[in-house]
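First comes the structure, then the notes that go with it.
Just one protein chain is left out here, and the rest sit where they should.
Entry: chain A
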Amino acid sequence: MASASISALNSNSLENSSSKNVSRESLRMEPLTNIPYLPGEEKVTDKEIIYMCPFNGAVKGKVNITNYRLYFKSFEVDPNIILDVPLGVLSRIEKMGGASSRGENSYGLEITCKDMRSLRFALKQEGHSRRDIFDSLFKYAFPQSHNMPFFAFLSQEKFLENGWNVYSPINEYKRQGLPNEKWRITFVNEKYELCDTYPTILVVPFKASDEDLRRVAVFRSRGRIPVLSWIHPENQAVIMRCSQPLVGMSGKRNKDDEKYLDVIREANGQTAKLIIYDARPNVNAVANKATGGGYEGEDAYQNAELIFLDIHNIHVMRESLKKLKDIVYPNVEESHWLSSLESTHWLEHIKLVLSGAIQVADKISSGNSVVVHCSDGWDRTAQLTSLSMLMLDSYFRTIYGFEVLVQKEWISFGHKFSSRIGHGDKNHTDADRSPIFLQFIDCVWQMTKQFPTAFEFNEHFLITIVDHLYSCRFGTFLFNCESVRDTQEVKLKTPSLWSLINSNIEKYTNPFYTKDSSRVLYPVASMRHLDLWVNYYIRWNPRIRQQPQNLVEQRYMELLALRDQYLKKLEELQLSDSPRISNNSANSPVSPTQIVHQIQTQF
């Protein structure tokens, strides 16, 4: 074990050492022997091809296309290059060069991926050699554009755990102590009639009748009324989420909405002013009036205070990530790395999202209820509520808890995964696409960096989630909202990502995790303390030093195992030598069981 980790440490980064790092370019989802077919995965076609590797130059090999993945293996052993790319990751497939174009390797395919890389393949310029492969890729990478099902619906994968059982809204609300005398569970949306992008089960003030809710829904964009996301176990302050009010140019008001917010304010008995966090920049909120939206005016909502959080919209985030990709793939911008990084504004956006969430968490801790919304309440709002809940509630920092958090705040409340990711859709320029969820995971990663012992999951867990955000191997992130998932019978017909993770949970566990029950985590959102998530964004580059954190985790596990061994040995020795030891045991201050930390290892 020891020697393995030593050699992993010693790849030389001064020289090109990618030859040693066979699987760097693979997604490493499963150990690779030959082509790793998943149950339900079927071969479509294969072809000899040249992979234009940005780090090793042209590499001859064979590509296999299945209904799930693109799998390339080089003929040569040195460099031994394997590409294992789920087709869901593909964003754009283009033909490059024509039958008559000159120059070596100028004829082939160019593939843009959703996970920060681009792949180029070259073929011989004869007899439409790329047609078959292009057609297969196009068809299976974009099944939605071809009236075909996602792979998740074809998968025959079986797991020990069923991830679909992880989240039950009733159980989660029960965990939070709901319903109680101030808050009730309503089934008004059971048939998605109140709001088609909300889940069926909602928590609302006890004082508000279902009839009230229907009247409020009229005044909120897409019927996304303020509902409870989280309640503080002691001071009963609540995080409410919703969409923007339909104020419009004329400055419309709605008595029911105003009354409803006041009922929310009163519920915990100590909120003088309900704080409304509008995630948008002030100007954007004003601009939204032109399209019928807007924000809560001072006159109409006298017992509320509106604060804008200056977080930009999905288009800005998309462009920012695009810029980031430009400076990290294939080559890292070397000469002005930091200022180039700065000019992408990616970290600045991360900062704004995090500091918005910190403000929410801070208000809640001090007993003040808050409402969070943006325009539709499914992008920035989800980021803010889920991050502040992560700060406030240590349950969400466990593996199961985090799955519940994603399942609840993102999936069930209608973050438009399908539109934002463009699952199986060929239209790569769709303006609805945006890396909002990735940005959330990045924020979570920043928190795990700042509090290395506070989270039960490790970096691999976060990367796995993001990888399967695109892969379409699981039904977890498919479709835009619960109502569509119900009609598609996602839970019945597809496996859940949490099944994969929960069936092999050690792999995703942070050994440094220590349960710390009720602490609120306030990360530092200053730019000085934010880092680029190199292990994710630059992971395809063979020159990055791969994940020292993993080494540290491994080493820690080794040491824990070693300690357990020694303790066992000590116990054995004590038993075999009990007469002499028992004399001393009265005044020996430390018994082996006392030394044992709360963390136990499974070795």
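Note that a contact is a pair of C-beta atoms (placed from the backbone, for glycine too) under 8 Å apart; a residue touches a chain by one contact, two chains touch by 3 or more; residues count from 1.
As a working rule, contacts and distances are computed from a predicted model.
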The chain dropped from view, which UniProt name applies: "Integrator complex subunit 11", "Trifunctional enzyme subunit alpha, mitochondrial", "Exostosin GT47 domain-containing protein" or "MTMR9 protein"?
"MTMR9 protein"
Which is it among A:R69, A:K363, A:R380 or A:R543 that touches the chain not included here?
A:R543
If I consider the whole complex, including the chain that's not displayed, which of A:T453, A:N504 or A:Q565 touches that chain?
A:T453
With the missing chain put back, which residues of chain A would touch it? List them for me.
2, 5-7, 9-14, 328, 332, 334, 336-339, 341-342, 345, 347-348, 351, 449-454, 512, 524, 526-529, 531-532, 534, 538, 543-545, 548, 551-552, 555-556, 559
